[in-house]
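The other protein chains are all here in position, but one chain of the complex has been omitted.
Coming up: chain A.
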Amino acid sequence: MVSPKIFSQSTNTLPANKGGYCPQHPVGEVTRKHMAVRIILLFIHINAMKVKVLSRNPDDYVRETKLDIQRVPRNYDPSLHPFEVPREYTRALNATKLERVFAKPFLASLDGHRDGVNCMAKHPKSLSTMLSGSCDGEVVWNLTKRECVRTLQAHEGFVRGMVVRFCGTSFFTVGDDKTIKQWKMETPGYGEEEEPLNTILGKSVFTSIDHHQKEGVFVTCGQQVDIWDEQRSSPIRSFSWGVDSFSCVRFNPVETELLASCASDRSIVLYDMREATPLKKVIMNMRSNTLCWNPMEAYNFTCSNEDYNLYTYDMRYLDKPFTVHMDHVSAVLDVDYSPTGKEFVSASFDKTIRIFPKDSGHSREVYHTKRMQHVISIKWSSDNKYILSASDEMNIRLWKANAAEKLGLLAPREKAAVNYSQKLKDKFQHHPQIRRIARHRHLPKSIYSQSKELRVMKEARRRKERNVRKHSKPGSMPVVTEKEKHVVTVVK
């Protein structure tokens, strides 16, 4: 029954098969260089010849070329790698610490204005181009070289607003001299004069301007909200609704026919370009300075308010904001969404910039510099990497959107390491030590003390309200949530 068998793992057999015979492989055949490594055990049975050869196949561990990746045999048996949680915890802790150490958000300061910078505009087609308007003229910047490319005297007095046309070939400015001017993006050639393509003389001062995403239509606001066709010198439509001055107007980047504006009567008004009347108006406790639509969510916008807060609204339900973003200690002057629509950045009169996740009540980051004064305008670059802030003291500053991020191209392994540490930080973010380190920020003393003061005030108010409620008839003092507190009424 039992016929002679030969067990051999590899094709190479030892030259000396002790006492056995091997029909396939003649004795004395030496094939490969790895002979020395091989371990061979022979078991000889008396009855039937069995040769058991335990050997490793070099194909399993030898690279074909030196360019191949080294094969690293790994054993994932959990018993061989104990203490996975503590080890990862330590890694997370280290990653968090390193993040704080490497958090250097400030990149550059663009100085050259001779007056406070009042407004900025992103170029829709070029990441490296940026426009800024100051209180006396305006400048076009090249960001990669960090130098001014072109200066032109656009208006007499303040440049109130500026916007680049969607194609990127020209831009519009409005100023205190009651004019709207359209300019070429190209620098005029030698001998040519710096002249606007178009000038529209308005009846009143324009405070803000925004351009449609796809059509040759733009909107201005001042005493009323005007919608202009680029080809005409008079507005194609004007909206006013019992308000005499608007501070900001913005087109919705997604549903491009929608508009929203902030008015001086503490209201935010919604418009549809196609309708003859405004849509709706919400009146808040304090005036909103600017607003910004979420570029990824058609119906959400965030407004920066005088009462130190920002409010994110769903335009369909204006009766209360769905998030109140607090942390600033002075009026919030400007807000801009990140192009991914996940976060936004706000500029405040308290000389800081804060970055908020769109659905979080508190900021994840605060930027400040000793020399930065009241931040008037802010923009998030369209590649989601940088933030530009324009402030009172004639400077424009370039910041990183993620303070500890390494700029430039990353090697695949670097990228993997970054992803891993990010994942660890997320995983252990609730652990007190890690949370504490991750949340630690340095603040100027004035802001620190003021925020403390505000906290005390808020707590006192809350306590008082609680006490009043405790001592009044049940139900007579309804609980008003923080969200409801700030809205006075919705006007239909």
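As a working rule, a contact is a pair of C-beta atoms (placed from the backbone, for glycine too) under 8 Å apart; a residue touches a chain by one contact, two chains touch by 3 or more; residues count from 1.
Basically, contacts and distances are computed from a predicted model.
A chain of the complex is left out here; the name its UniProt entry carries, from "Tax1-binding protein 3", "Myotubularin phosphatase domain-containing protein", "Mediator of RNA polymerase II transcription subunit 4" or "UTP14A small subunit processome component", is "UTP14A small subunit processome component". When the missing chain is restored to the complex, the residue among A:R63, A:R114, A:K203 or A:K342 that touches it is A:K342.
When the full complex is taken into account, the listed residue touching the unshown chain is A:Q213, out of A:S109, A:N198, A:Q213 or A:S330. Within the whole complex, the absent chain has one touching residue among A:L279, A:M394 or A:V487, and that is A:L279.
Screening A:Q433, A:S472 or A:T489 against the full complex identifies A:Q433 as the residue touching the chain left out. Contact with the undisplayed chain is limited, among A:S55, A:S208, A:S247 or A:S363, to A:S363.
Of the residues in chain A, those that touch the hidden partner chain are 1-3, 7, 18-19, 44-47, 49, 76, 78, 81, 83-91, 93, 97-98, 100-101, 103, 124-125, 127, 213, 253-255, 258, 270, 272, 275-280, 295-300, 315-316, 327, 339-342, 357, 360-366, 382-385, 408-409, 416, 419-420, 422-424, 427-433, 435-437, 439-443, 445, 447-448, 451, 492.
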